[in-house]
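Removed: one protein chain of the complex. Kept in place: all other protein chains.
Note that the chains are named A, B and C in the order they appear, and that numbering of residues resets to 1 at the start of each chain.
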Amino acid sequence: MIELLMTVFSATFFVTVIRTTTPLLFATLGGLISDLSGALNVALEGMMLISALTAVIISVYAPWYVAVLSGICAGAMLGALMAFFHLRLKADIILVGFAVNILATGGTVFALSQATGGDKGTSINLQSKAVPAVNLSFLDAIPVVGPTLRSLLSDHSILSWLALFMVFAVWYFLYRTPYGLWLRGVGEYPAAPEAAGINVTKVRAWSLVASGALAGIGGAQLAMFNYIGFTRDMTAGRGFIALGAVLLGARHPVGAMLAALLFGIFEALAVVMPNLFNWIPGEMIQTIPFVVTVLALILFSYRAQRARQMRTLTKI
Amino acid sequence: MIGRETGRAVTAVVIALLVALVVILLTSADPGAAFQTLLTAPLSSNRTMGLWIDDVAKLTLTGLAFSLVFQARQFSMGVQGQVYMGGLFAALIAMSPIGATPLAIPVAMVAAMLAGAVYGFIPGYAKARFGASEIVSSLMLNYIAILIVNYLIRAHLAPQGTGQLATAKFPDTAIYPAILPGTRFDLGILVALVATFVVWFLLYRTNWGLKLRLVGHNPKFAEYSGIRSSFIMVSAMTVAGAFGGLLGSVFVQGRAFGNLAQNFDGNLAFEGILIAIVARSRPLAVPFVALAYGYLRQGAQLMGIRTDVPTEMISVVQAIIILLVASSFSLPGKKFFANLLGRKTTPAATPEAAK
Amino acid sequence: MAPLLEAISIGKTYPGGTVANDGVNLSIEAGEVHAVVGENGAGKSTLMKILFGIEQPDRGELRLDGKPVSFANPREAIDNGIGMVFQHFSLVPSFSVYENVVLGSEPRTGIKFDRQKAIEEVRALSEKFRLAVDPLPPVGQLPVGQQQRVEILKALYRNARILILDEPTAVLAPQEVEELFVAVRALVAQGRTVIFIAHKLPEVLAISDRITVMRAGKTVGSVNAKEVTEQSLATMMVGREIALRVDRAKGRGDLACEVKALKLTAESGAPIAEDLNLKVHQGEILGLVGVEGNGQAELLEAIAGLRAIADGVVYLNGEKLNPLSTLERRELGLASIPEDRIARGLATGATIAENLVATRLADKRYVRNGLLDLKAIKAQALKLIERYSIRAGGPGYPVGTLSGGNMQKVVVARELSEQPKLLLVNQPTRGVDLGATQFIWKSLTEARDGGAAVLLSSADLSELLALSDRLVVFYRGKIVAAFVNSDDLTAETLGTYMLGLSRQDPETMRAALQ
Partner (left out) sequence: QEYTKENPLKVALVVHGNLGDKSFFDSAAAGLDRAEADLPVDVTVIEAGNDRGRWQPALADATDQGYDVVIAGTWEMTGFMAELAPDYPETKFIVFDDAPDFTAGNLGNMLAINYRVSTAAYLAGYAAAKISESGKLGEILGVEGTTVVEFALGFEQGAKAANPDVQVTRAVAGSFTDPAKGKELALAQFAQGVDVVFPIAGGTGIGALQAARDEGKLAVGVDSDQAEIFAPTDPAQADVIFTSVEKKVGDSLYTALQQTLDGTAPYGTNLILGLADGAVGIAKNSYYEKLVPADVRAEVDEQEAKIIAGEITVDTGMN
């Protein structure tokens, strides 16, 4: 137990949490945007996967930022594809999402084998690049807290910092710009923006595109930092976990961040625990994030219910 | 109505096949043979027919489970977890002394249904009591069920010392009898058909079913009419869970397996969503959708096995089929197709055509 | 000079074959209040949707200032100075008033939504047009009357020269109607034009300058408001004479329902109503008078079993209702016609037959051993469709395909098909045309004559005065006055009590409460 606590309160653990959270957080923000616009995006998983592959392949030939950008574009294009089928051809959004996921599992392997000359599993014979980490060793100069600060803040992926910024940016967009107002209005009660002359379909389409772009950055982080390279199915369910995080996070960017962080923490715990507690079956350790989500969800919903009751009180 | 929907679905399938043909032309050295395999392989032998029918049975059951919860306007994604729990309990019965008796199949089915029902009840109760989103809780419960089953198999149920991640074969008495010997055409399809009838009957002929549908249409109205909507909601998810659990039995006790192994469902449980949505959650439409979708699914699989079309392209074709079938309910250019067939589409004529 | 807005031979057939407009002509002069009247389903809303660019006409022409125009979507109509307030409001409930008003045309600084400016503009606008509303609270928390003002502000914010109001008064209390009319007059005074749809002819005559009458998708004609009477207008609309006259109860029977010291609270514990004491006898209609939100609706919900009772007792024929479920109360003979038929009274996706049987799922005639008797259910539906002349394709059609008036008939048919012992009625004729109103009134008095005790709540005072045998007035959750109905009792008298302006002495009140 002491060992566990020491591990959990170490700087290494913190860094691990940030690293595992980052891809999830991007996907969660992506899920949040489309969810707020009224479309449940179950394709986050597939979007991440395709973006991961795109980023890896492009990074062989171009600088890392071009690779990340192309990952974003790939995600955005999938969002556009979903928008086309869902909004134009009126296909059910959940089905479209599942189709994108299926497309991604097969399509990435096919594309990978084309890109690597026959390798269907991994990209190890491609020299793909990494997203740089941000070195803050100058923090050492600060007296007393300097080294601790550095060990906590230094060496995170540049995209982790971007993720933090994106939480703010998404919040700003949603709650401080007119377009955010439109988007939330479209999601909550489309008839209102419609009657106000806003093109509801267009708003939804752009939300899906943005959703894909954000999931795309998540995919890029996963394949250019958490692990450098691509292997088949490497997203391993993270897109679905992000979907859970959207709802767990009360459909608010800060909530989304906290929910993604919660998953990140438990993913990190599941990583350090086998080394500390040999006697716990591996499967049981792997259930931790899921059990925690269910419990957190119940607790959170229960409290939200109570809060709603409190609000009715103030209203009367 | 039904005629029009079928017409559109057929149009979509035709387009999907054309797209598949393009994919095949691009990736195969012998496109003709590959395309023919896609179209005809499921009928090529008794064995492949058995595979198709086995798929249909399973797709029907998962489609029914989803239809039930969708009709109550719940979005539980928990069929997969129920399948694992049902499979687990069916296996426990099959491996117990009962497994060697003629009671093995009925008792295991009931055990599987109970297990699935309990597993369906949990997210329902969490929603009714705490307002916890059933989408998330049921998705998480899926993962939990899979891991629990994985653990039990590895540590307790598999023959110890061999390191196999599956139980030994069940006794013959605990495995569904084949309808067509030597194939997977077994009791499962009958179970699925009976289940279809039962779900239809429950929904459209019983008091509970009407209440369930009214809750699905308008929970406030249901409450006003004196229907306890939270009870109906939880019971809908529980009953759907029972069908999910039953599917678990069909999986592990069917001729396809006859034992309990890790990750046995191959994600088929989720394809029930597709079936239910395309069938518009109408139980009687479910087996037909399953029949058509199962055929394409099987054709694509066999094309992957028999021809040089890369397996990965199979899933690409499958995705395109889903996209187009899902879109089929309002494909653009309906008029174009109608004109092509020499018909006129005046609005006034449609109500007649729809009947 | 050409009229401001003209619709010429408009035709519109919905997919599915309903001919909603069939050669409609409408001509609106600048600066007038122009009413459009007609029965449910006459095509009024469809015509308005065409004027606002939501629907496209199949044929015909629109002219604005004499020039032909066509609107592909609401945006284009808005840009041409047309604004519309729908019967079902188009407001985002969680958004504040000002957010709803400026939605789609927000003031900005850079990419930022300039909230401060929006709030100020909304304030200024609401002052200018005498539409008082606080810009800050979420609209979902406002009473309907205020929500409607938000809708009007929304149109004015977009500089609407022509404002279309589709059944704006249906959801309003009498005072609110008066306030709305004040605002409408203010608008006209400032040079705006108002198109106005309503079913209540006194209102139409009170506010409009000219009236266009529609029937079955066609325009019957246009008249000057000064030149017609209610009667002649009604005859134009329906094609026959309509008399809204009601017979009083012949004499009341035994005590049926008693409410004793009833207290109701919100989920949070805040009081809604206190110390309610009422008696209703068989064969009488007790009218519940009050501005919306003073506890009448909640009382009805509590009696029906849809709301928890904090304290006190409700008896029905000597039996205590408090511990019983909704269903058990219904089995004792309780029936209720809810305020909002779409939100509460119907499952629009379910069939007519299913809706008609939904409250009788414990009845042996329709359900035995948990199984539905489909034959009996269908037979019952056919009978009720016939008896209540519900205009529908058949018992298997979804209720959602019916017009508003016919939907209300389904609710009434269901609740009155069995002679109830206690009937709770809230806003029975909201949004319903004259013919249907007449029919529903007749149904209510028949139920009364059959021995039902009726509790009636309505925002329409004339309805209350026409139907009730006795009336009680609610103010802030308490009963503040009670009357035995007579020809001397006027809406004005009731109004002073409704607004808490006068007080009745306890003796008189007690006498009328017996």
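As a working rule, contacts are C-beta pairs under 8 Å (C-beta built on N, C-alpha and C of every residue); 3 or more make two chains touch, one makes a residue touch a chain.
Computed from a predicted model, the values in this text were never measured in an experiment.
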Chains still shown that are in contact with the chain withheld from the display: A, B
Residue among B:32, B:102, B:177 or B:266 that touches the chain left out of view: B:266
Residue, one of A:28, A:41 or A:231, that touches the chain absent here: A:231
Among A:222, A:246, A:262 or A:297, the residue in touch with the chain that has been omitted: A:222
Residue ranges of chain A at the interface with the undisplayed chain: 7, 10, 12, 16, 19-20, 23, 109, 112-113, 119-122, 124-127, 222, 226-229, 231-234, 236, 267-268, 271-272, 274-276, 278, 282-283, 286
Those residues of chain B which, in the complete complex, touch the missing chain: 45, 47-48, 51, 147, 150, 154, 161-166, 169, 251, 256-257, 261-268, 301-302, 304-306, 311
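One rule holds in what follows: only the chains that are shown with their structure count from here on.
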Overall pattern in which the protein chains touch one another (line/ring/star/complete/other): complete
Dominant interface by contact count, named by its two chains: A-B
Intercentroid distance (Cα basis), chain B paired with chain A, Å: 29
Interface residues, chain B side, partner chain C - complex: 204-211, 213-214, 216-218, 220-228, 347-348, 350-351
Residues of chain B touching chain A in the complex: 126, 130-133, 135-137, 139-141, 143-144, 147-148, 150-151, 154-155, 270, 273-274, 277-278, 310-316, 318-320, 322-323, 326-327, 329-332
Partner chain B, residues of chain A touching it in the complex: 40, 85, 88-92, 94-96, 98-100, 102-103, 105-107, 109-110, 113, 120, 237, 240, 243-244, 247-248, 281, 283-284, 286-287, 290-291, 293-294, 297-298, 300-302, 304-305
